[in-house]
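Right, one structure below, let's go through it.
Removed: one protein chain of the complex. Kept in place: all other protein chains.
Note that the chains are named A and B in the order they appear, and that numbering of residues resets to 1 at the start of each chain.
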Amino acid sequence: MRRAVFCLFMLCIAVPGCVRRHDTATRMDVLRYPIGAEPSSLDPVTITDPATIELLRNIYEGLVRFDENNQVAPSLAEKWDISPDGKTYTFHLRPGVKFHNDRELAASDVKWSFERSLWPDTKSPVAANYLAGIVGVEDVASGKRRDLAGVSIPDLHTVVIRLKAPRGYFLGELAYNTGWIYCREAIEKTGGRIEQESSIGTGPFKLAGYQHGSKVILDAFAEYWGGRPKLARIERPIVIDPQTAHVKFENGEVDLCDVSLNDYLNDEKSPVLKPQLRLIPQPAVSYLAMGEAEGQPFRDKRIRLAFAQAIDRDAIQATAYRGISPRADGLLPPGLPGYDTGFPKISYDPAAAKRLFTEAGYPEGKGFPSIVLVYTQKAPELGAAAQIIRDNLKQNLGLSVDLQERESATFLSDARAKKLPFHLNVWYADYLDPQNFLPTLLRTGAAVNRVSYSNLRFDALCDQADREHDPSKRIALYQQADRLAMSEAALLPLAYPKAAMLIKPYVKGLSMNLMSLLPHRKTSIGH
Amino acid sequence: MFTYIRNRILLAIPTLLAVSFITFFLGYLSPGSPIDIMLGQHSDPARVKQLEHEYGLDRPPLVQYGSFVWGAVTHGDLGRSFGTGQRPVTQIIAEQFPTTAFLALMSMLAAVAFGIPAGVLAALKHNRLLDRATMGFVLLMVSTPAFVFAPLLMLYFSLKLGWFPSSGWEGQEASFLGLKLIVPDWQYLIMPMVVLASRPAALLARFMRSSMLETIRQDYIRTANAKGLSPSRVLFKHALKNAFLPVLTVLGNTFGFLLTGSFVVENIFTIPGIGYQSVQSILSRDYPVIQGVALLVAVIFITVNLVVDILYGVLDPRVRYEGAK
Partner (left out) sequence: MATEMTPDVSLETLVSRRASSSPWSDAMRRLRRSPVALLSGCLILLMIFIAVFAPLLAPHAYDAQDRAHTLINSGNGHALGTDNLGQDTLSRLSYGARVSLSVGLIVEAIELFIGVSLGLLAAYKGGLWDTILMRVTDAMFAFPDLLFAILLVGIIRPTSPASSFLTVFVALALVGWPGMARLVRGQALALREKEYVEAARATGVSGWGICTRHLLPNMLSPIIVALTVDIAGIIMAEATLSFLGIGIQPPFPSWGRMISDARPYLRSQPMLLVYPSIALASVVLAFNFFGDALRDALDPRLRQ
């Protein structure tokens, strides 16, 4: 209380006064961390961008979460039992969990949250996909019923979820933001929409303020079940320009900031900044997609393999990714369960590529249709990678490739319509499970299978893995599927993109996993 | 005069309708949809169909446009944004436009305060070193894009000298015509204002100089000089007023630039204005916000151009108002 009064007093004299540059007195336990975009929404089920998910993860929690070791861990559910047939999950809720409005969490909140996520008027673009395993999801998502048949609540602290079929990755899906639990009465008060005053979860921080275009403020939730967080407040100024964020960090106006790979290399030269730098692995893989639909030249496996051998991925790693992000050969990134250190490489071999290309009927590239390589500016490394690919194909196969940079919405709409037979992209996992890479990207007929890859053996391996609930067996099956698809160059993985951050030395106890920074339960500002 | 203004205001109605109609169909015909952005890397045909239905995007285009116009005319309702918490468009404008307008106005003042004297000075010292130096400086401003100029300022004045905070927009809350805005402390205002004002200031200086040169060579100025009127009297009483006339149009056009061009500056200096919203809404195909911003800009241009035309008449009585004939 004394501190609060003191803070308030300092704030009052600081506001009209001079530049608050090295003013640390008012913010001993405030973490200031710029967010790179305006939050896309306050409603957890309508967001799909990592920045907003990371922000709201401090406010809301799901039944389970991914911990520092990228493993599924208990969160609102203390423990759970899985029936022998793998189709019934019984979650036992942690007792004494409170919402930010002091009401205790009950099993009915879980059921209601799932139902609300699925209702058509909630307009969630993804909930029906990530809760799809549960019995009765289609009925709720299509608006036929309001009630989700597959979720029952035998008592105040137990939730039973019935699945249509065994689903080894179901807990992973539940950890995604479509599985978060929110407060019914608050949301009903704001007309079913989640607004500032109805942003009430059970997480370690509560939403204290949101000035559009300016900043988001989170305050510690004193009665958090895991113990009161050490920070009193998290300030997330909305800083869109990365250069600005960097200057703010150097100026001591923020405590953390994201850094581009270029700035990372530059900061490494500075003795002050070097020890504050940190590389962050991501659950992502960048790849070259070669569409295999009927009538496309890439339908012929030899062409894809010739391209794979003609493209110097080590050069892409060294030049486009500045030697920082590792080269990719399989789809599963390091850190993810199932990452395979001994993944077979398709090596850079222009001579072999030329032979294969001639064999496929295009000696010296003659007769090959003209192709356009499409990509977006979203990931700056892709532009450089595209130019290297263009150069490689020209030198090694005698092809002339045109490059097309597209703005995001146009790119996404074309990709969805499968109108981009030759493009570069990055896939970010939504949950840390190989299932979110392999069947999601390459199973016959999968929505995100933008190359129309179809291999029945691959499909069978994935299906078997999806149903398996022995983790080690599951992973082995996925690894087998990965090797199979990559041996045919179904996609050509380029790199596992890494991110970088600057962290002030006085910020202690940050925890993160492959997805992002984790909720700041233990973070503190040291002195 | 009154009839003239009344007619102009009446004419604004078809202009606004035309703007909204064009904007709507540009959005409708453009590749990509707000649903694509919402789904991001995900895509599920069934979900796309459902969301299109929920947002009313599956209706025939004329019905969509019609219901927008109906809502706007009867309730002043411009719809809700598809993104950022589905806020009403009118609320977005009310909350974020005052900041942009404030910044634009301050930049305008700065541009006039620098550009006009610089132009006059350069004209008076025609073809001498001062003229060349001023114009060289001014042109350097024009050819340096804001996204280069702004970080340079920030690196030097904030990081190196520590004179200003690098970015942000903090100060006293104020209320104007029922709209709330934050009037920033001067430290926060200086750098964005300088960056935003640089291009209009350069334009004004260029135009003022050439217009001034044109004017002082006019016969009546020569006559005035020959009559023995004091040079300063000639300058201020006759030359300046006449030279200002063509600059007025530029001033009008510039104001629009300040509003729409504030995008980069707002981004870099993290100012919660409407510039960022307007570009972001186009990139994410947030049709209601695109409409709202287009209409807002149209209203501002119509007003500014009306004011410019009236000022034309005040400054130069020979210009007649068509409506008043």
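Quick note on the criterion: a residue touches a chain if its C-beta (ideal position, glycine included) is under 8 Å from a C-beta of that chain, and two chains touch if they have at least 3 such contacts.
Since the model is a prediction, treat every value here as computed from it, not as a measurement.
Engineer: Which displayed chains make contact with the chain that has been left out?
Structural biologist: If we consider the entire complex, the absent chain touches A, B.
Engineer: Quick one: say which of B:P145, B:G162 or B:P231 touches the chain that got left out.
Structural biologist: Checking the options B:P145, B:G162 or B:P231, the one contacting the hidden chain is B:P145.
Engineer: Quick one: say which of A:S152, A:Q211, A:S260 or A:T444 touches the chain that got left out.
Structural biologist: Of the candidates A:S152, A:Q211, A:S260 or A:T444, A:S260 is in touch with the missing chain.
Engineer: Touching the hidden chain in the complete assembly: which of A:V135, A:A208, A:L277 or A:A318 does that?
Structural biologist: Candidates A:V135, A:A208, A:L277 or A:A318; residue touching the omitted chain: A:A318.
Engineer: May I ask you to list the residues on chain B that touch the chain which is not drawn?
Structural biologist: 11, 14-15, 18-19, 22-23, 26-27, 29-32, 127, 132, 135-136, 139-140, 142-145, 147-148, 151-152, 155, 202-203, 206-207, 210-211, 213-214, 217-220, 222-224, 238, 241-242, 245-246, 248-250, 252-253, 256, 279, 282-283, 290, 293-295, 297-298, 301-302, 305, 308, 312, 316, 318-320, 322
Engineer: Under the stated touch rule, tell me which residues of chain A contact the chain that is not displayed.
Structural biologist: 243, 246, 260, 262-263, 265-266, 315, 318-319, 370, 372, 377, 380, 383-384, 386-388, 390-391, 402-407, 409-410
Note that in this section only the chains that are shown with their structure count from here on.
Engineer: Between chain A and chain B, what's the gap in Å when you average each chain's C-alpha atoms?
Structural biologist: 38
Engineer: Could you please specify the touching residues of chain B with respect to chain A in the complex?
Structural biologist: For this pair, the touching residues of chain B are 30-48, 50-51, 53-55, 83-87, 92, 95-96, 151, 154-155, 158-159, 162-172, 185, 187, 266-273, 276-277, 280, 283-285.
Engineer: Any idea which chain A residues touch chain B in the complex?
Structural biologist: 15-16, 18-21, 38-43, 46, 48-49, 120-121, 123, 125-126, 128-129, 141-142, 193-195, 211-214, 237-241, 243-244, 247-248, 250-251, 253, 407-416, 425, 427-428, 447-448
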